[in-house]
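For reference, the structure I am asking about is given below.
With one protein chain withheld, the remaining protein chains of the complex are depicted in position.
The first chain written gets the first letter, and so on, giving A, B and C; residue counts start at 1 in each chain.
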Amino acid sequence: MKGQLTVKNLTRHYRLRQRGNLFARTKTLKAVDGLTFDVAPGEMLGIVGESGSGKSTTARLLLGHISATSGEVVFGGEKVGAVPDLAWRRMRRRMQMIYQDPLGALDPRITIGEQIGEPLIVHFPDITRDARRAKVRAVMGNVGLSSHHGDRFPHELSGGQRQRVIIARALVMEPELLVCDEPVSALDVSVQAQVLNVFQDVRARNGFTGVFISHDLKVVRQIADRVAVMYLGRIVEIGRPDEVFHQPLHPYSRALVSAVPRKGRSARERIILAGDPPNPVNVPPGCPFHTRCPQVKPVCRIERPELMSEGGRAVACHLVNNPSTARVAVADGEAA
Amino acid sequence: MLQFVSTRFLRALVTLFIIVTFAFIVLRLAGDPAERFFDPATPQEVVDAFRHEWGLDQPIWVQFYRYIIAVLHGDLGNSMRENRPAMETVLARLPATLWIMVPTLFLKTIIGVAAGMTAALYRNSTFDRLIMSASVFGFTVPAFVLALVLALIFAVQLRWLPSGGYATPYHMILPIATLSIAGAATVARYTRSSMVEVLGRPFVRTAAAKGVRSKQVVTRHVLPNAAIPIVTVFGFMLGNVVGGAVVVESVFSWPGIGRLLVSSVQSRDLAVVQVILLLIGVMMVFSNLFIDLLYGLIDPRMRGGKTQAA
Amino acid sequence: MAIEQDGLSTDGSVFTEKSGLRAFLQTWPPMVILAIVWLGLMVFIAIFAPLLTPYDFMAVDVLARLKPPVFFGGTFNHVLGTDQLGRDVLSRAIASIRVSITIALCATLISTIVGVTLGFIAAYFRGWVDQVVLTIVDAQLAMPFMIIAIAVLAFLGNSLPIFVMLLGLYGWEQVTRIARGLAISANTQGYAAAAREIGASPGRIYLRHILPNISATIVIAMTLNIPGVILLESSLSFLGIGLQPPQTSLGNMVGYGRDYIQSAPWIMLMPSAVIVVTTLSVSIMGDWLRDRIDPTVK
Partner (left out) sequence: MTGSTDLMDIRGLTVEFEGRYRFTRALHGIDITLKRGEALGIVGESGCGKSITWMAVLGLLGRNARVGGSARLEGREILGADDARLSEIRGGRIAMIFQDPSSSLNPLHKIGWQLGEALRLHQGLTGAAARREAERLIDRVGIANARQRLGEYPHEFSGGMNQRVMIAMALAGNPDLLVADEPTTALDATIQAQILDLLDDLRRERNMALVLISHDLGMVAEMTERVVVMYCGRIVEDSPTADLFDNPAHPYTRGLIDAIPSIDGPRQRLLAIPGSVPPPDRLPSGCTFLSRCAVAGPECQRAVPTMIDAGTGGRHRAACVKLGDLLPPANAHLPAPVEIAAELV
């Protein structure tokens, strides 16, 4: 069973207060600012971006972990809410999440087997003990854990094994949607490869719809069918990994791709962006990237570019979408 | 910085309000004081006059309002024993208490910080173990036991010092010694754990890696950072001294506030007890406020007013 | 053992073993063993006190007043001597230990329950509930508990239940802070967040997941709270505003013995020593437990 994930104009703003101050004006942090995308049934969407780009907030919004300021998330025809009512619990059964820190996400005092079986206890209290055990054993086999691991505690396992436990716990509910937030970032390279392989195997077997968030472009390329690049709470480019990573159109994607180290290339060929990303509290007007863009044009400072799609690929950049306007604007700028 | 100060000030006021409310609630929970302190044979007019004087014939919120107003005016009723305003009775005893509290605060801070620092720098050495054992001993021994043992040794056996009273500077030595030993133990413990924590932080490694000598790493980098938690527990340590003073003053017959408190409790002189409670509350709140501001002065991160996710 | 430097070793891990005695002493420092033995003895006395006392602790014997202990000129009739009313000091000490230990344990239990409950409430609701709890914690920290206790006893009088309830409020704020902090951190990035994500109810999250996980830390906080309660109880009783006669406690004994500091110091020294050794033992054991068990301090 699979479902389509549709995200429309999703926004999440946080109100900020000066630290330790009762009278200060509040400011607005736009963590996620108008996301629109769909993930087709059975598709895996990768989301890449730097810290502060809003990737993790997006993950929590998708699952109704936090409520959206505006916009909506629809999965398999049902709206995902953030109020823990009956509908929310029903949705929980269909959507699961995988975390970055596998040790923190596991209860240190409960055996692996029980933790994997816990979603079953919570959602299907009527299921018999034996049926539950059988199910847990089967899922553990699927992620490459042997059954004797079931009696162990999280600290007795290695990092890679813990991440497999998290995956198994998510899979035991046979979810239709799996959201993964930096699932391999804390792992060493050799273990990261093992876990990525597990992902591909379970996906081939269960065929869920997925969202895979990572700051590592190489990992996303390995796993995703489509990739979205986020910057300051917005998607700046979306498309197939091969297209986005081989011919990035947005200047930010281009810099990001060029920052990936690879052998047989000199360090000199990197595109070096100036400065830090702006604070999401003060998102600049116009194109959010214009403060660091090497190809900035006057229009970029004024007008926010829309995400325009063309054949499954979309870019939010004046230079790409409407080069003539950009040029005209340049001319205007020079004239003025 | 102004916002930082104003926030702290507001918080101190809230705490003060809670303490005053607490005093009021305890007072009322005690039931009708009139019935408790007059035996049934007392003429009704006397009881009524007492009720009226304390405003006990009014609804509870009026009583609370009047109470607050009275507190703000420093008018807290009369001491039943001495038949003068309780405030006067208490203030008369304040200097004696300050005479032992202030030297104690200095002594215990100096001794405690020095011992704790040395222990942290020579961690796991014999010296460290010695200091830490002494410090555990210092704060698990009750003040009254320590006071009595000191009195037994220096006053009863050796006859070097007076065992009680308030006449010469010699009389101060035993009370101060008792409070300082217990206090220094606590300070030493906090200092050590705070130093040990800071010694493990990455910037200490950075300082060493850029060629700062070990001694200077400690004085220039570790100490200022370790001071922050030490300063924050200073209020708590002040509280310890106040609590300890009650016991020590009783043992050494020192005519301070602590002894007054105990004798007032025994003779049910509630007005005096209440004044002492509020006085100590005010003192603690303001010293905590002062410490908070000091904290802001040491740590630039506190005053910057940097925005942070709510 | 092969030589490592020449690279021909077949060893895997290379260890230099400490000597057996050194390793044992580092795991079980002698002080800790002594502390545990002493505490065991105290608990034993507290449980079996009536069977252990040679005399009724209230029995007055005017003929045997102020008898010194054995080895200081006394007899084996009264091993630790007698007090000003001729009561047997050993019997009184045993009865006092029972009272003091029981009060300390009950009070600590109360403060732990209050503390954990408030901490969880603050962590669950956050927002203004959290702020209120934190403000009360701050106010509690701002006042020396000794003063609060004396004031309350002055106004409310001191029956045993009030006294125990009052001591039960000692240290709750520490437990609240710990419970709240741990629950919030488990909620924001840890296993509790994962449990909620699965769809578990708050009751399940707090009782099945968070409570077992923070229990070690809470137990240690409790252990470190006990000496404070004993000190408070004995100080108040010493001042004569705590436990009242005919009830007896260790502090009480010291308080009455202090008048005889010159003529009969044993009346005061015996209970003092018990208090000191007991609080010391609890502290030593608490520190040791914290170093060994509590993962949050590593």
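For this structure, a couple of remarks:
Keep this in mind: a contact is a pair of C-beta atoms (placed from the backbone, for glycine too) under 8 Å apart; a residue touches a chain by one contact, two chains touch by 3 or more.
The structure presented is a predicted model; accordingly, all values stated were derived computationally and were not measured.
Taking the complete complex into account, the chain left out of view touches A, B, C. Check B:47, B:107, B:161 or B:212 against the missing chain and you find that the one touching it is B:212.
When the omitted chain is restored, the residue from A:28, A:200 or A:295 that touches it is A:200. The hidden chain makes contact, of the residues B:192, B:221 or B:259, with B:221. Of the residues in chain A, those that touch the hidden partner chain are 50-51, 143-146, 156-161, 188-194, 196-198, 200-201, 215, 217-219, 221-222, 245-246, 255-267, 270-273, 276-277, 292. Residues touching the missing chain, restricted to chain C, are 4-5, 7-18, 23, 26-27 (touch as defined at the top).
As for the chain not pictured, it touches chain B at residues 123-124, 201-203, 205-214, 220-221, 224-225, 298-301, 304, 306.
The rule we apply is simple: only the chains that are shown with their structure count from here on.
Greatest centre-to-centre distance from chain C is found for A, with centres as Cα means.
Centre-to-centre, using mean CA coordinates, chain A is 49 Å away from chain C.
Per-chain CA centroids place chain A at a distance of 53 Å from chain B. Looking at the complex, you find that chain C touches chain B at residues 31, 135-136, 138-139, 141-148, 150-157, 227, 231, 234-235, 238-241, 251, 254-255, 258, 261-262, 265, 268, 272, 275-276, 279-280, 282-284, 287.
Within the complex, the chain A residues that touch chain C are 63, 65, 89, 92-93, 96-97, 99, 101, 104-110, 118-119, 122-123, 166, 169.
Those residues of chain B that touch chain C in the complex are listed here as 11, 14-15, 18-19, 22-23, 26-27, 29-30, 133, 136-137, 139-145, 148-149, 151-152, 156, 235-236, 239-240, 242-244, 246-247, 250-251, 261-262, 264-266, 268, 270, 273-274, 276-277, 280-281, 284-285, 288.
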